[in-house]
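Submitted below is the structure of interest, expressed as structure tokens.
Every protein chain of the complex appears in place save one, which is left out.
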Amino acid sequence: MSDKPKIGIYWCSSCGGCEEAIVDLNEGILDVVEAVDIVFWPVAMDFKYDDVRKFKDGELLASFINGGIRLSEQEEIVKLLRKKSQLVFAFGSCAVMGGVPGLANMNNRESIFKRVYKEIESNDNPENNVPQTEFKLEDKYELELPEFYDSVYPLDQIIQVDYYIPGCAPAPDTITDAFTAILEGKLPEKGSVLSPTKSLCDTCPRKETKPDKIEIEKFVEPHQYDKLDDDRCFLEAGIICMGPATRGGCGERCINANMPCRGCYGAPDDVKDQGLGMLSALASIIKPDKEDEIPKVIETLPDLIGPLYMYGLPSSILFRKKIK
Amino acid sequence: MKEKERIGFFLCECSQNISGTVDVHKIKDELQKQPDVVTAEVTNLYCSAEGKSEIIESIRKNNLTKVVIGGCSVKQHEHTFMNVLEEAGLNPYFMQLVNIREHVAWVTEDKEKATAKAMALLKAAYNRVQYHKAFEKKEIDANADVLVVGGGLSGCEAALNLAADDRKVYLVETQPSLGGQATKYESSFPDLECCSCMILPKLQEVVENPNIELLNYSDVEEVVGFFGNFEATINKKAKYVIPDKCIGCNECLEPCPVEVPNEYDDFLGKRKAIHFQVTGATPYIPVIDKESCLRFKGEDCTKCRDACMFEAIDYDDEDEKMEVSVGSVVLATGFETFDPTLIPNFKFSNGTEVYTALQFERLISNTGPTSGKLVKRDGSQPKSLAMVHCVGSRDKRYKNYCSNICCSVLLKMSSQILEEKMVEGIQITHVYRDMTIGSTGMEEMYENLKEEGVKFIMVPNPNDIALNSQNGQVQITLPEKTLNADMVVLAAAMVPNKKADKLIEMLMLSKDEEGFVKPTHRKIDAVSTPVEGVYVVGSASYPKDITHSIIDGSAASGKIAFELKPGKKLEIETLISTIDEDKCSGCKTCISICPYKAIGYDSEKGISVINEILCRGCGSCVAACPSHAITARHFEDNTIIAELGGLL
Amino acid sequence: MGNKHISISPITRLEGHGNIEIFLNDEGSVERAVLQVPELRGFEKFSEGRPAVEMPRITPKICGVCPTAHHMASQKTLDDLYDVNPPETAKKIRELMYSAFMLEDHALHFYFLGGPDFVVGPDAPKGSRNILGVIDKVGLDAGKVVIKNRRQCREIITDLGGRVIHPVSGLPGGVSKGITKEDQEKFKKYADEAVEFAQFTVQLFKDVVLKNEEYVKIITSDPYTHKTYYMGLVDENNHVNFYDGKLRVVDPDGKEFAKFNVRDYKDHISEHVEKWSYIKFPFLKNVGWKGFVDGKDSGVYRVAPLARLNASDGMATPLAQKEYEYMYETLGGKPVHHTLAFHWARVVELLYASERLKELASDDDILNKDIRTIPESTPTQGIGVVEAPRGVLIHDYTTDEKGIIQKANLLVATVHNSAPIAMSVEKAAKGVIQNFEVSDGMLNQVEMAFRAYDPCLACATHSLPGNMPLRVKIFKSDRSVHDVIERL
Partner (left out) sequence: MTETKFEPNIVAFVCNWCSYGGADIAGSMRLKYPANVKLLRVMCSGRVDPEFIIEAFRRGADGVMVLGCHPKDCHYIEGNYKTLKRYNMLKPLLDQFNIEQDRLYLDWVSASEGEKFARVAKEMNERITQLGPLNWKEVIGQHQSREV
């Protein structure tokens, strides 16, 4: 084995998009492979838990972990990786804040199993079977499944995380900047998010045309808005754009597709709760002052979780819905 | 790593008021166990001289960095103890006063619970002071000069008082003459006192006052800046008459070949192209109206110049821009009258015998088109006269408010007509909804008129009656009956002056739903506006009579006199909000919501900027900022969260 | 009963990892092999309460490798939900983006994942059974062409969808962003290159695979054969279509068994549940679930490239049609039941995708500014379908009148194939594992059985030098390790 620093990459409850993002670095990835040994990457190379166990504590320079924690198995592995790694990077929205699968914190294991295995209209499940963590197939073949938790957890709620690489998926620049920082030993203080703290508006192509005063008379969805092609600030039309409450650095990808931001880069530093940050801003610019008119405006927004917490529910202050 | 705080607790017994219910000694022992607590002390009265010096000594002896006082309301003693800290050489903001008297001892029966609650509040304060930062008072240079916009009575009043306070006042009036609408009135209610007699001397004072720079026939084109430092651009319209040379001899008027309807008489009478606004205009100098003068239509007429023996006429005169710097602005832009033709059931055209009250006032005024003779347009004398109240007022289809003075004005006119016997045996009929007559003397006038045979017909809403003007007569259809009158006077509502809109916008003032300028508070702060350093007086904020307009003027000048003293610096709010440049992304949310228009956008840096002179530190923007780039001094997020942690 | 137990873990990710559990009898031959999917995220449940219009941004998170498929299925479902017909331009823009995606994804699979098995060879040393091995075989320049074309297709998706991983441009009634002249010029250029590249790929497959009797023998060998039903999306001429059309099912003899609008999918498809896997096992309702067996009486059906070709009467573009005919000639007519023929079918589809991409890119309608119809009707239920690279993908949303999801059902491509994959794996295992002998080549052959299906996310697995990780533990009956074989 060479004396190049060792890197591990692991996925938890994620979609593989983060891996694609690394692959999409194209040539970029080769520089990385030049500089480090990727000793552990289940999607790309030989996968052996034992190898990980065999590492000395802290033998890996860094582990990049994407995906939220949803299964017992995932918890075990990330805890193991934490022991073996000097630095742990939460990679991608899911690991950083739970991500879209974190919306499952509006439900729990029971309700999800109920829907998926019992209720779904196309199911054919007369005995109401539900997957078991331990099951004896045909009474002799012992099979196991990992435990499915009630909630999705961002990585830093399970193990200590040293750095955060946000994004769903992280933009190529965000990734290369992070790798460069590691290789050149130019990492900021621990706990940092490796992306600018200024919110998306700072670099938004529509910033200059945004009026000083915006008042919301009703909330609308992009598909309902007849002037969608005018390239104006979405909030001007009452379309929720999470840009003001979302860390920049993504390259305004959604805005460039003429769609509002949904917040995949998470909250800026100092903002504890991305959704509440945006909620307060939105509420503050609602136009009517009369006690009976304000609720009418808010009624035009039938779901707050989707727009405000699409990526950040598990890292929000309340963390999950209370299931009675 | 910040240094460990040295915190001192001072628990006031408030002679039994607190210690009667709260076990301060138990709390004292509890507190002493807290890591950063150096001392916890109990005394009978910390607000007493001895109490204060105890704190000061303790601060010095234990060189405390932060102080928590368990006592009474911040309303009562926060400043007391801030001074104590200052005296002890500590920044006054290193203190937290916990109200365990009003908020605990006095409102709780159970001693245990009271003690527990007090403990929680003090723990919260313990957490809180850890985050307290030092703040210093700040002062800025301020310009004490004042810009008064509007030369009506309220504006003139303000100008005169302020000038007396030895400061420069710029008084801008868009018309050639001062005095505003009041100058159109022959006499005033309740006593029919001659208006010009009481107004003109005042206006003359304005003209002569060396501290007042009168900019009549001028418009404010731009105002920028903030309290203490406004910059205004004023356009002085060309008068074509040189004020210093003209003595107001009138010789130039007669020769002028042009005659146009006189807007100052609401187009009843006529005037020349070179003219005075009103007889007795102040200043008494004519102007040439470019629109109608032949010279400006390309003809080579010099009649007025030829007639002037003082070479006061200057056809080459031009508009002139002028820059002034002032510290505050007084908005005295007055009102207009509602256009009654907007009411569909009022069918009449100009030139018929239906008049607005203001037109009618001119008609019966000695300086008016008929020099005070009450005659119809055909010169004949009216036998009957109907006066309709509340036209366009108190009706949500038009203007929802009461214009305050109309009833009084109509009564005044009636008695003026009768008193001066303008027409023998004229029948006056009032069509009204109800009499809104406040000031003393009006009631008496009302009674007298009834005795003198003036009819008063009450209708549910005068805006619902029908007017039909045909062959020199006006038919008035009331709910029960119909009556005919030779003349009809409509008390049209007083509405906001549209010409002031641009200025109101420039000053970032807000309007109420009727379009009048919104003061800071209708009752307790009626001449201030949310924009610090800008004041609103007279009918610009709602319809007022002469009395209240004058009062406004005095009130505003009084406020300015206190808030901006010549040569004094301006002390600005210490606990304001501040924006962190490295966090603000310029999303402008805060700009939208600041009630004081204290936040602007720096397009260079692409961020929002708080003007620390205008900010009052309410913290609304702090709570609204989606990236928490704004901090409220002394009420920072982490300070409050820490306090919260202690409470729970 | 001293049965032994082999655990291959993880073989790939479907919705998460996958395990193969192999149980040996005392003779050491396979008694039972099971494919387990130990992950679930519950999108169907947590979509409830969200605005349906957010679904095109939520559902792609099911898979970061084929997000475009979910994005497309979702926006089509919204069209149905809001009963709105997008302008032609919008449809063309969508299909343009989608063709680029199918092309890029199929290429990825052929060159990075499935391809190496053939191009380099099933029993070539593992170290060379990867993209590098392919490049070695076809030459570096060709290798560069592969990478370049993949990137260009992904660039098209980025331009239109904002981002290639989880695009966002889809709306009920159209798309958020139109196409400029400059875009079009670039797309045309990329499309031309894509067609060349596709033809090159077809040729490569013929030269390397078909010219080699060994390979053809493996392809047609019994362990890799299952006589099942096939399902695919077809246009009005019964030609393969990825973006729209009717679902057609053919029986094991190739006869049309059903043809239906996706709105009726519940009349035709049921999902079977097992206690030992988080994934469900769909089957044809009108045939019934008979367990993990093939044949006419078992409701098990297959989707994805081969299934699409089997379920269709041909391809809508000339070059692809030629290759379609040639494939069936060579393999003895329709339907083809050889699992490994999925690779060939995939190459034919790749060619079709490139031709379609070219057609759309050169169609000036795509420059039209009319790219959205604003819905007026109140939403109730919407169902939408597309052909994902890995097969039929169905979204089904029920909402309240405000468009808030009350119920969602998502039939994900790979899930349709979950039973066949399990069967293929077991059959392959039985075919190759005897008396405890487990060799690297044998493991690869087991692996080839499921890899042919290109299970969702598996492609990511192969996008880098390296190969499927595989470790086989052989247990004694007392569960103590008898032997461990690791493929390094």
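Here the chain labels run A, B and C in written order, and each chain numbers its own residues starting at 1.
One rule holds in what follows: a residue touches a chain if its C-beta (ideal position, glycine included) is under 8 Å from a C-beta of that chain, and two chains touch if they have at least 3 such contacts.
Because the structure is a prediction, the values reported are computed rather than measured.
The complex has one chain that is not drawn here; which of the drawn chains does it touch?
If we consider the entire complex, the absent chain touches A, B.
Specify the residue from the set A:E19, A:D162 or A:D273 that touches the hidden chain.
A:D273
Taking the entire complex into account, which one of B:A114, B:A182, B:C252 or B:A526 touches the absent chain?
Once the missing chain is taken into account, the touching residue is B:A114.
Among A:K218, A:R232 or A:K321, which one touches the chain that has been omitted from the display?
A:K321
Hey, which of B:K28, B:K52, B:K66 or B:R101 is the one touching the hidden chain?
B:R101
Contact with the hidden chain only, please: which chain A residues?
These residues touch the chain not displayed: 69, 75, 106, 149-151, 153, 156-158, 272-273, 275-277, 279-280, 282-284, 286, 289, 291, 294-295, 298, 301, 303-305, 308, 317-324.
List the residues of chain B that touch the chain left out of this view.
Looking at chain B, the ones touching the missing chain are residues 73-75, 99, 101-110, 113-114, 116-117, 120-121, 124, 520-521, 530, 575, 593, 595-596, 616-620, 622-624, 632, 635, 637, 640-641, 643-645, 647-648.
Basically, only the chains that are shown with their structure count from here on.
Viewed as a graph of touching chains, is the assembly arranged as a line, ring, star, complete set, or other?
Topology of the interface graph: linear, an open chain of contacts.
Using C-alpha centres only, name the chain that sits farthest from chain A.
Result for the farthest chain: B.
Where the centre of all protein Cα atoms falls, which chain's Cα centre is nearest to that point?
Of all chains shown, the one whose C-alpha centre lies nearest the global C-alpha mean is A.
Cα centroid separation between chain A and chain B, in whole Å?
53
Can you tell me which residues of chain B touch two or more of the remaining chains?
If we look for residues of chain B contacting two or more partner chains, we find none.
Contact residues on chain C for chain A in the complex?
My answer: residues 1, 3, 5, 10, 13, 16, 21, 23, 32, 34, 36, 38-51, 53-54, 57-58, 60-65, 67, 78, 82, 147, 151, 154, 158, 160-169, 171-174, 176-178, 265-266, 269-278, 280, 282-283, 285, 289, 369, 372, 374-375, 396, 402-404, 407, 409, 411, 457, 460-461, 463-466, 469, 471, 486-488.
Could you list, by residue number, the parts of chain A that touch chain B in their complex?
Residue list for chain A touching chain B: 197-202, 207-208, 210-215, 243-245, 248, 267-271, 277-278, 280-281, 284-285.
Mind pulling up the chain B residues that touch chain A in the complex?
Contact set of chain B toward chain A: 582-589, 591-593, 601, 603, 606, 620, 623-629, 637.
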